[in-house]
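Once you've had a glance at the structure underneath, I'll fire off some questions.
Missing here is one protein chain; the remaining ones are kept as they sit in the complex.
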């Protein structure tokens, strides 16, 4: 169920049975010469919809711009500052909590969002104490990175090994190809990707990784692999969502 | 062209020919008992894509949550505080300006976003002076509300007159029905909608407008009318985009 | 009654009978070669005092600096950033609400304040829920622009038509002349004012409108016309204040 | 010269000869049962105008609401939070610095503003380094409290001694009476004022000082004494302004 | 008792008997050619520990970086902006108040912190009203500057007179020498220190005071004098702490 295709009365009914919601969050950032800018948002959204179907949970509109400041020297990247993203997440959670949601399951498609989300969750629990809510301490947020699912990770390693790299990976690009034919780009990849530099400023990032790839070979991506990877993620995250909801009843 | 389905190298090429970009912005908020929560985001996104096709402009990912605090007492509404939305818009513009974009054309689907966007644009021009950009005063933002297009307004009035109302209008709901079959909800509408109250707090809003409609009769919406209205908006906003871009060359 | 000439005990007594207050808000910004920098603040203040006399309402000290960033390239302009103005308005309302005021009627003299005020009101209603107030949802803010009163607008159009323009209008300058002899400046106006440019950065504004006027001919202003316009505004806003206060009792 | 009664072209001329400006800042807060809420703003404004006349300096519009949170339990008090006041002062200084002002002389009428103003000045000097100004380190702010002038202090002590107290002093109320006949309130003062409590929360303040006076006997105030005190302040601050401006040329 | 060497259960027991805590706050900033950067933090910490021993109060970890922006042009200075320091103090007080502390006694070693701390306390009292605490108005903060103790001031004047100066004083450096042998630096001091300039920007400060001293002769500092001064401060502040705690019971 997509929240944006429901009426408020349908949501009101839903809340009688569940107070959980899935919020996909991605990024709009360079993904190397062959990956689309929306890679992380697409992966998060499609996998979230898959999970929502299985667990019968509402899926909120995708947060399609996240924390990607380090990719900012590549055209087309859009990034929130961490402090802005924290405000945004705060507002999503407070808004929804006010009408009865309690369990927020963020399906995340971008490694760069993780630190900000974790910092933000801590601040939200603190801020909630000042909100006029019946039981602020029952509000709970969970960060679920699809690309860190054990099953996904294992399969990606089996498929690509060393060529998976750290950014613009064949795995994530494969998933976009499974969902969007336009995401299959033709591009002659001649050089092996740069590898091993630490991440500091946007300018420095582009100096180190001139085409945006971090040790990956996205030419290995196929829509078929993308289908497999997405299905693995959907299955594993569905189980995790159920567990999260059950756990939220305690202690 | 959808930004999120382009690679950064494609965007780099695009910037050789144009520094303009279309950013759809909507809202996720109650739209009465028959309108979907994503109405404003859907309208903005679909019309933006239509305009982008005609004027060959890049379309950024949709900002699908906006300023809807006054709808906050209805389940499913998600809202940013105005101060958060200002930070978000700031970050979008600064991010894109850093790699060469100059003309930001916001296609907006929600009246409640207008004040915040205008306030934000003023603050952005001020902040830009501190940014390390070659010509900060060439950065320009434009607010284009599809529902305020003269052609749209005239047609909506012709079709619905008094029943158009101010929120959860048959016009906007018709547009969602044109694009999404799921948006055609069955609902027995018996009572005429409330009308004429000013907008203050979320709680007050719901007291005044108990089902969310403000003077509208969304039962009159049809996918056919939605098609007409969307086409009118696309045509008129395409002309306005061209004019905005030409004007941005001056003085 | 001017708040700043009352004692706190007088205000305490006043609150027994009414919880309404008028807050004038203007701007300190260039008003073309003949208009004084305080034009918007003067108009708002004097009209507010007139309204206060008729409706027996307290008038708070004038907020004489508002959102005028776009006029910032002209010497003497002082502007708050929108985010600062939002904090300021927030603090005025919260301060007064804590001791019993409920209905805040802002008489505004500057178009550039409107967006920020509207955005701010929405954020205040949201923030009020966290305040230790008995009935936060009874706090209500109203934006009343004297220059948009129907009677004022009609008279200005009758007097000046096309020469009214959009900024440094003969209407507003006439009102300042009615109240301050020093506001009648001698200045040879030779050239017709620039017209029709959109408003972006402060630097761009001054390039487009080199003497600060936007399509206006302020040489047409007279103290007599100012008297008429002010009286119309005072009458119309007094009625609106009464209506606002009555409405605030509902629903 | 009052800035708000000048045109921008007059300010432009003024800047050829001086880059100094006087900014009066007061407060709107309870001043005991006989003092008007605007006491601090009135004193600051009138004395600033007097200084401006002598030293031929521009006087900006008065900041008539300051930091008075501790008086917040008395009706009619309006206060900015320190963090808001800091943003406001920042914006005044940056706005004026952008068109050529360099020396900001704040004539202050309220002890409660002092800490925030000092903290703010430090932050402004830091922020100025990021502003696109030719010589940010030539921007200088000075805090001049009229009530701490040696001549004023001596005279107040001579006139009132122990009865001067710390708040709602006969001195400041005398100054308001000199300028406004309405500020001469009739009130039977029977009890000696409370004395000696530290200042913590607004609620605590009112518990300690139930009528708002801190050790003062404002019944001793007379318009004549107000005239003397104001003149002393004007003379002493005029000399200080001249010294400040000369000093600002160095090192 | 040092808080950081206690367990939470020991603190829980302590709170049965007292709700007071001592928080040392200093600065990390240049102290002339012979003074160590940590001078203000060292003095505050050591005196706070001395006071804590006498009055049996918990001593929190030292805030060793404060507001020292004006010293920022000298290597090694670290400074918080006033707005950051306000947030930090807010968080300390709120954190401790949530588990039962009520009386916060800040022993301060740096004049530059005073304005920010005072501004911050006012904002904290205001913010506390929104916190879920049983009696927010019983939370009280006190600023105790060791160097402004009457006994310290008198002794410093007796020892150094005119050579005490305003910054990098022999008094404070003597105290550091009493506690740390490493703080006794060998340095040929040939020139008398600069004197009499106002404090504006960091760059201006260094121009006026090229070696960092403000009118002081720190070569006069001795560990013995430091011992005497520290003992005086500890004695006087211990009495003041007791008085503060007793006062906090009222009214």
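Chains here go by letter, A, B, C, D and E, matching the order in which they are written, and residues are numbered from 1 within each.
We take it that contacts are C-beta pairs under 8 Å (C-beta built on N, C-alpha and C of every residue); 3 or more make two chains touch, one makes a residue touch a chain.
All of these numbers come straight from a predicted model, not from anything done at the bench.
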Visible chains in contact with the missing one: A, B, D, E
Touch criterion as defined above, residue of A:1, A:54, A:148 or A:208 at the omitted chain: A:208
Listed residues E:88, E:148, E:194 or E:208, member touching the removed chain: E:88
Residue among A:70, A:98, A:167 or A:185 touching the omitted chain: A:70
Where the unshown chain meets chain D, residue by residue: 129-130
Touching residues (missing chain, whole complex) on chain E: 2-12, 15, 28, 30-38, 41-42, 60-62, 64-65, 72-81, 83-84, 87-88, 90-92, 95-96, 98-100, 180, 182-183, 185, 187, 212
Missing-chain contacts mapped onto chain A: 67, 69-70, 72, 81-83, 86, 112, 114-123, 125-126, 128-129, 136-137, 139-142, 197-198, 200-204, 207-208, 247, 251
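Convention: only the chains that are shown with their structure count from here on.
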Cα-centroid distance, chain D relative to chain E, in whole angstrom: 29
Whole-Å separation of chain centres (CA-atom averages), chain A against chain C: 46
Whole-Å separation of chain centres (CA-atom averages), chain C against chain D: 24
Chain B: positions in contact with at least two other chains: 72, 81, 83, 129
Chain contact graph, described as a line, ring, star, complete graph or other shape: other
